[in-house]
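Only a single protein chain was left out; the remaining protein chains are all shown in position.
Letters A and B name the chains as they come in the text, with residue numbers starting at 1 for each one.
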Amino acid sequence: MDVILFLTFALIAVVCAINVVVQTHPISSAISLVGVMGSLAVLYLLLGAEFIAAAQVIVYAGAIMVLFVFVIMLLNAGTESKRGRSLVAQLLGAPLLVALLGLVAYFVERLYPRSVSVHFGGFTHGTPLDIGRALFTTYLLPFEATSVLILIAIVGAIVLARKEMD
Amino acid sequence: MDSFIVISLIKTALVLAALLGTLLYLQWVERKVIAHIQVRPGPYRVGPHGLLQPIADVIKLMTKEDLIPPYVNKPLYLAAPFIAMTMALLSISVIPFGPTIEVAGYRTWMQLTDLNIGVLFVLAVSSMGVYGIALAGWSSNNKYALLGGLRSSAQMISYELPLSLAVAAPLLISNTLSLRQLVERQEGSILDWNILHGPFPQILSFLIFLIAGFAETNRVPFDLPEAENELVAGFHVEYSSMKFASFFMAEYANMITVSCMAVLLFLGGWVAPWPARYGSSLAPVGIFAGAGVMALYHGMHSGHRRDRRTLPVFGTAFLAMAAVFLLPVVQAWLLPLFWFCAKVGSVLFTFMWVRGTLPRFRYDQLMGFTWKFLFPVAVANLLVTGFLVAWFG
Partner (left out) sequence: MTEVPISWFLTLSAVLFVLGVAGFVFRRSVITVFMSIELMLNAVNLSFVTFSYQLKQVNGHLFAFFVMVVAAAEAAVGLAIILTVFKNRETLNIDDVDSMKN
């Protein structure tokens, strides 16, 4: 049952990711990316990360991607034009990427023998209680630093995107 | 394992049937309430007191021409009402209607499933509902629809912030994210409900949640993006027939979800206002018996011929319901369900009451209200709650 769930959602994630890269219109890429994030949320649930799965849907798929969709709608981004591709990139691009993928996959398979396997309920410490405890004790400094980072991002975004006062 | 699947399927079918019936008749209730606020009868001719009006509306919408304009972006145009409807109906799956009951030997919750992160699930599903509206506005290839869709989705994500902060405050008091445990920790009487209990009664959180809930569901006074006389009716201007109906059903389902969350977080879920040993089990009997007697009285002394035939029927139906509440065999599950539905009904009535009373905000007033007033107030409320819980906890 876990294998079927993993294979289904991994397949959906890979197909949507290929769609992100291949589609010409940005809005189709954005919707496919939302699909990737949704299937990743299910995979996080399989790994026992219930808070991270909820945060993925609320923050990533529900806020960041909405921002992307807004900007695409505001700019009226059309389909991308194909020009100026160098011949080297077209010939060597895909094979080099496949080689990189093959190398990474080979090393992953060699380093991780089949002893550790994932099943529902294998890891129960991903609850909001555990995350909150770790966040406010061990990781307090990164937490405060990210608060300042978000403040900087808010100020930066407002300054960059406002109309100039004449 | 098999009995779990069978029981879950039966519960899903029951909840879906109840929800769809409620969506249909919620529209009738709204039209009647707004009509009576405006001193006019409302739907009156189709069936006794307009009770068959929703059925007439469904038949009208289903038989209308389902026109897909040729210039729209077809995949997104067809997907947007589905996304809106799916996300609106999905959040009912974690709402608990009552405690654990025993039916024919099987113990089960009166809830489809209880998640550890139930509150986060409802918030996540409502964040995803923004996509239905944004994609509907964009795919219609119409500048009015695009503006309406953008305004509506910007409003929805802006009001998610005070909504989440107002949800976080009672969570500090109840210490759990599971919706069932939230209600179980408010057991007792009205003084144990989160709105009145604890070191800081959550009245301000309740008000912020309701106001943000009005904006999340695009209801008056925040319904500028979809009002009929603004912007050519907003993001659903290019939709017809059942797709148009599904946007409206999604809005009513969102309203029901926000009311259920308000009841679970603040008003104590299915817990009666005073304990059962002081006679709260007789309250529904009294209410239904009173309604039945009133209907019978008006039926016998009414001026309209149709009322003289139909109102006594309703009167006897209400009296039969009152008698059902006296049977001890159904009291275990019927009483909590009654209290839950009564509270959700009161919050829904507040939604309709506000719609009949307040004018709507302009869009810049609406956005200024959330970012400059509601969000700081929600943050301050969370701070005060946390401080008091830490001090007295």
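In this text, a residue touches a chain if its C-beta (ideal position, glycine included) is under 8 Å from a C-beta of that chain, and two chains touch if they have at least 3 such contacts.
Here the structure is a predicted model, which is why all the values come from computation and not from measurement.
Taking the complete complex into account, the chain left out of view touches A. In the full complex, subunit A makes contact with the omitted chain through residues 1-3, 6, 10, 13-14, 17-18, 20-21, 26, 29-30, 33, 36-37, 40, 43-44, 46-49, 51-52, 55-56, 59-60, 63-64, 67-68, 71-72, 74-75, 77, 80-81, 83-84, 89, 93-94, 97, 100-101, 104-105, 108-109, 112, 114, 116-119, 122-123, 125-126, 130-131, 134-135, 138-139, 142, 146, 149-150, 152-154, 156-157, 160-161.
By definition in this document, only the chains that are shown with their structure count from here on.
We define each chain's centre as the mean of its Cα atoms; on that basis subunit A and subunit B are separated by 33 Å. If you check the complex, the residues on subunit B that touch subunit A are 76, 116-117, 120-121, 123-124, 127-128, 130-131, 134-135, 137-138, 146, 149-150, 153-154, 157, 160, 177.
Of all the residues in subunit A, the ones that touch subunit B in their complex are 27, 31, 34, 50-51, 54-55, 57-58, 61-63, 66, 69-70, 73-74, 127-128.
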